[in-house]
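I have placed the structure first, in the form of structure tokens, so that the comments after it can refer back to it.
One chain of protein is taken out of this complex; the other chains stay put.
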Amino acid sequence: MDAIILQVLNGLDKGSAYALIALGLTLIFGTLGVVNFAHGALFMLGAFCAVTLNELLRFSTETVDPSRTDFLGNPLKVKTPYVENWFGPDIGGAMIEWSVPLAIIFSIPVMIAVGIAMERGLIKFFYKRPHADQILVTFGLAIVLQEIIKYFFGANPIPTPAPDAFIGSFDFGALVGMQAGSIIYPYWRLVYFAFAALIIGGGFLFLQYTTFGMVVRAGMADRETVGLLGINIDKRFTIMFALAACVAGLAGVMYAPINSPNYHMGMDFLVLSFVVVVVGGMGSLPGAVAAGFLLGILESFASMSQVVNLLPGINQIIIYLVAIIILLIRPRGLLGRKGVMEG
Amino acid sequence: MIKRPISRRGLIKTAGVVGAGLAAPHLFIRSANAYFNEPKGGTVTLGFNVPQSGPYADEGADELRAYELAVEHLNGGGDGGMLNTFSSKALKGNGILGKKVEFVTGDTQTKSDAARASAKSMIEKDGAIMITGGSSSGVAVAVQSLCQEAGVIFMAGLTHSNDTTGKDKKANGFRHFFNGYMSAAALAPVLKNAYGTDRKAYHLTADYTWGWTQQESIAAATEAMGWETVNNVLTPLAATDFSAYITPVLQSDADVLVLNHYGGNMVNSLTNAVQFGLRDRMVNGKNFEIIVPLYSRLMAKGAGENVKGIFGSTNWHWSLEDEGSVAFVQSFGKKYGFPPSQAAHTCYVQTLLYADAVERGGSFNPCSVVEALEGFEFDGLGNGPTLYRAEDHQCFKDVLVVKGKENPTSEFDLLEIVEVTPAAQVTYPPDHPMFAGGDLGTCNPGA
Amino acid sequence: MLGLNKRDTLLFAIVIAITLLAPIILNPFPVASDLAQFNAGYPDLMQRFVIFGIFAIGFNILFGLTGYLSFGHAAFLGVGSYAGVWMMKLLTMNVVPAIIVSVIFAGLFSLLVGFISLRRSGIYFSILTLAFAQMSFSLAYSVLTPITNGETGLQLSLNDPRILGVSQTADGSIPMTNFFGIAMRDGFELSMGGWLFTFNAGYYLCAAILLIAFYVSIRIFRSPFGVMLKAVKSNQQRMLYTGLNPRPYTLAAFVISGMYAGLAGGLMVAMDPLAGAERMQWTASGEVVLMTILGGTGTLIGPILGSGVIKYFENIFSKINDNILHDWFAFLPDGLEDFVVAIVYPFVGKGWHLTLGIVFMLVVIFLPGGIVEGGQRIAGLFKRKPPEDKNKTAAASAPSAAE
Partner (left out) sequence: MGILEVKGVNKRFGGLKALSDVNLDIAEGSVHAIIGPNGAGKSTLLNCFVGRLEPDTGTVMFDGRSLLGIQPFEINQIGVSRVFQTPEIFADLNLLENVMIPAFARRDGAFKINGWMSVGDEAEIREEAMTMLDELGMASKADHIAGQLSRGDKRRLELAMCLVQKPKLLLLDEPTAGMARADTNNTIDLLKQIAKRGITMVVIEHDMHVVFSLADRISVLAQGTVIVEDEPGKIKGNPKVQEAYLGGAHL
């Protein structure tokens, strides 16, 4: 029982990441009709916003400590971050420690700028082009983005820890009177889940209750008609794309403490998030979210050794197997509409 | 960017062209030489095949630095590094057999296909007489068998699977790096001292050949001293989030978690395990412990604070105090500004060992090199007295047991050496069951 | 000639000439010159050009004609490779049975995958094929290791129970792959002045098969069957009400292209008897998609050009390291040399992916029809010269009329 609850939590957590990426992806499909293979790269850029801020805050002066030596036998250079010099070790240290939450603020303008630049500079020329061209150009862009990150940050993962306050686990078991320590879950992962819920909920409210959202939803239902309305649809598309980039970026920022970011993490997520979007149904926002959580939870359950012992290798293929089954039963995914991306 | 002395390659080749140009066009069959890719003229070409893209690119870059350093030393440049401490004095700093050493580089992408393509291009296009490098066992085994077929020598880089010198061993291939069995043999006594003999171990294992052989080795060694292996769960290579594999550990009565992972998998699984509070856990009245049998300093950096206090093994570490290691760290550190990784060390040493074997054998003929290396005993290259065993082409030398350092003084100072396990303790018979099933075959000079 | 019209015959003749002379054409620089780095005329790369050309030609029969975008074709190549290696392990080192078995197994596997995946269209079809390929890859890498030898890749060993032939040669090594006694590694070198050309038996076997594959593809493109496949892409509704059943047409195209992939896989192991699981990964499937689009989707010659470009970058650009750059720019004053090297270095060697990404973007932005369109535009500049000249490219890509 405990094991199942824990796997549900794991699944929700994994699903949060899938859902957040898939949300933006399906939004771009639905409104702009663009297959964006660079969406994973946006997630990766978000994570590297956290890394960059962390490194900026750690930018240090060097003083020589003659009492100790470095690996070559020279006197050791001791680094003191500027922020600690400026604000004192307490506040400065806290700023470094809280770099991931701070990076949320830092990343929003960055990701919006990236989104606008991408849409205005590249994507908008591809609205009318075949999907194959869109795939090629966005895939090229994804490679370029990740190679740039690799050039500056290297290929190895870079640790980006959460603030100390979030290190440790929350004891659900003790809360409901079960044995202490039986169901514990790391704070930061709970934060991630809450954050995802907030973004997803906020996104839906925004689309449901604002004029902008109405236009977007109308656009997803029938792109041509909205195009005919012509109320500066270009600008809305740009904003839409920037928002999707921003959501992917934030998902990346928050993910950084869970797994140390590396330059190819976007590609790792790209294929899975495409599967999520399609299983959910192209262009369906609730579908993407539902499929994200569904696949996350199933993936977690398939990892349990009881299951794997029964079906060796099931944990390797569960997502794809489920995707095949769902697509055969429901031709347009869980909540997809007819005619979207079927041509 | 580091400026390198301009090679005279262009000059020499131009001279060669003038000579060749005068001759009439002529055909020749590939196998006309005494052996394949026999170096003609004043240079010899080595092929450095390392991952330059993909997750191990940084490790590959470090290997490449070591190779360039080794070439510099072989050609008499720099401070000579470990040439000065090497017990064999055959190398004179005038290249190999008087031929200037040149090199070509390629990208393995850590895929066996791409690695073979890259190695083939070095052999076929650039006339490389020896291929070396790599950062995974799959690639090492694939390239090793290619070199066997082509008739060139393969000096393996970082490869830790038992199979490389076990069931997939080849006469033309040599491994300096240690392996899963040796990790286990070195770790077991240390773990016994630190954690006692009554422990229940839970294994998470990367689901491919290297992971399996390491898990098998560790399980056997720890069970021999009284530990119980409660579970072994295979994790997909592509896994990035290990939470689904960590939470069942909480449910089990295990009090030790063994992470048979490397690279990105290791960073993530260790980070996740620590996130879930495993290290603060008490089970059966004992502190829960995590073990990472194969450590890499480059990768440990990615796990940050999480490595502190965690045991593992490593082939070599820059903080070793022996003469050879100090000389290597000095010359590497002066050139690049940071200490070398274990991968860099192995690659540097392999290059020197190859060059030395050619000098001693007096020929670049792969069969002569094989003969010179088989049963070769040497010292002064770090790791103490070392034997290249003839039966399986595996080096036997001291293995380091290390622990994540609690108070690092710099970003390189992540591991501290707990024990240097002497070679005798990690030596196994060539017909050990974990290494059975292969056949070295005979050396292939490719002619 | 050969049942082809004039333009196709010309195109085919050009392709024949290029493939046969490739060892010379691809080695334009003398061995000793600095530019020799750009020579691609060594056996392994030439074989790869041709093998991936076959793979892409086959993929184009599916994607270019029917418009169904498969993201899982690498799985068929992988299955073909495994089948081929097993054939060599169990039967004979002659490559012919291995290649035939590769094609058959890939065909059967693509029949299964196609039968299921073709129940859906558009991106749903793409994801179904992707899912099958990823499952194949994951299982081959792990659970199926007894059959596939997992991470390392399936390779020959010294004690294979080979029915026709020996397990090991007299001198204790693994026998070489051969074509009725001609070893694939054999060949001869021609040295002329500073130039060195390698004529390799394996390459010429691949080239011969490429020519057959290319010829078959021309026949299919020009046949009523090919027209039906184009009809599938154009309007399935109309097809259905015109008395045509689109499903078997699409399935046939899928299986044919799967067999081409298997042929490519079989040739890969015939040249180099190792089958790695990575060749089934989604990135490998993506690669053939990129090759086709880059070259020019739906054109005859485009896929071959696209695969050539990508393989050239992978094998040539990735080998340029900073030492070589310093050699090249040695004529510049020191400071300037360092500067130039610093500028160029991120794009070559370990940065070859970056250059490839940029090439993808540039081609698709400026040449929507791929490289073939680039050729057409260049041909357009010389439009004064009438037909012959234009045929070269126009035949390859003139819109519907020709294709």
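Think of it as A, B and C in the order they're written, each chain with its own count starting at 1.
Following the convention adopted for this analysis, a contact is a pair of C-beta atoms (placed from the backbone, for glycine too) under 8 Å apart; a residue touches a chain by one contact, two chains touch by 3 or more.
Just so we're clear, the structure is a prediction, and the values are computed from it rather than from any experiment.
Undergrad: Going by the stated contact criterion, tell me the shown chains that border the hidden chain.
TA: C
Undergrad: Where the complex has a chain not shown, which of C:L158, C:I220 or C:L332 is the residue touching it?
TA: Spelled out, the listed residue whose C-beta touches the missing chain is C:I220.
Undergrad: What is the set of chain C residues that contact the non-displayed chain in the whole complex?
TA: 3-5, 219-220, 222-228, 230-231, 233-235, 237-245, 248-249, 252, 256, 399-401
The working rule: only the chains that are shown with their structure count from here on.
Undergrad: Pick the pair with more C-beta contacts: B-C or A-C?
TA: B-C
Undergrad: Distance between chain A and chain C based on Cα centroids, please, to the nearest Å.
TA: Here the centre of chain C sits 34 Å away from the centre of chain A.
Undergrad: Distance from the CA centroid of chain B to that of chain C, rounded to the nearest Å?
TA: Centre separation, chain B to chain C: 33 Å.
Undergrad: Would you please write down the residue numbers of chain B that are in contact with two or more other chains?
TA: Answer for chain B, listing residues that touch two or more other chains: 57, 207, 234, 236, 238.
Undergrad: Note the residues in chain C that touch 2 or more other chains, in rising order.
TA: 138, 141-143, 353
Undergrad: State the interface residues of chain C toward chain A in the complex, per the touch definition above.
TA: Checking each residue of chain C against chain A gives 63, 69, 116, 119-124, 127-128, 130-132, 134-135, 138-139, 141-144, 282, 286, 289-290, 293-294, 297, 346, 351, 353-354, 356-361, 363-365, 368.
Undergrad: Hey, which residues of chain B end up touching chain A in the complex?
TA: 54-59, 207, 231, 233-236, 238, 240-241, 243-245, 247-248, 250-251, 264, 267-268, 271-272, 275-277, 280-281, 298-299, 301-306, 318-319, 329-330, 333-334, 338-339, 409-410, 412-413
Undergrad: Name, in rising order, each residue of chain A that touches chain B in their complex.
TA: So the residues of chain A touching chain B come out as 2-3, 6-7, 9-11, 13-14, 17, 68, 70-72, 76, 150, 154-159, 161, 167-169, 181-182, 184-186, 188-189, 258-260, 262, 264-265, 268-269, 299-300, 303-305, 308, 315-316.
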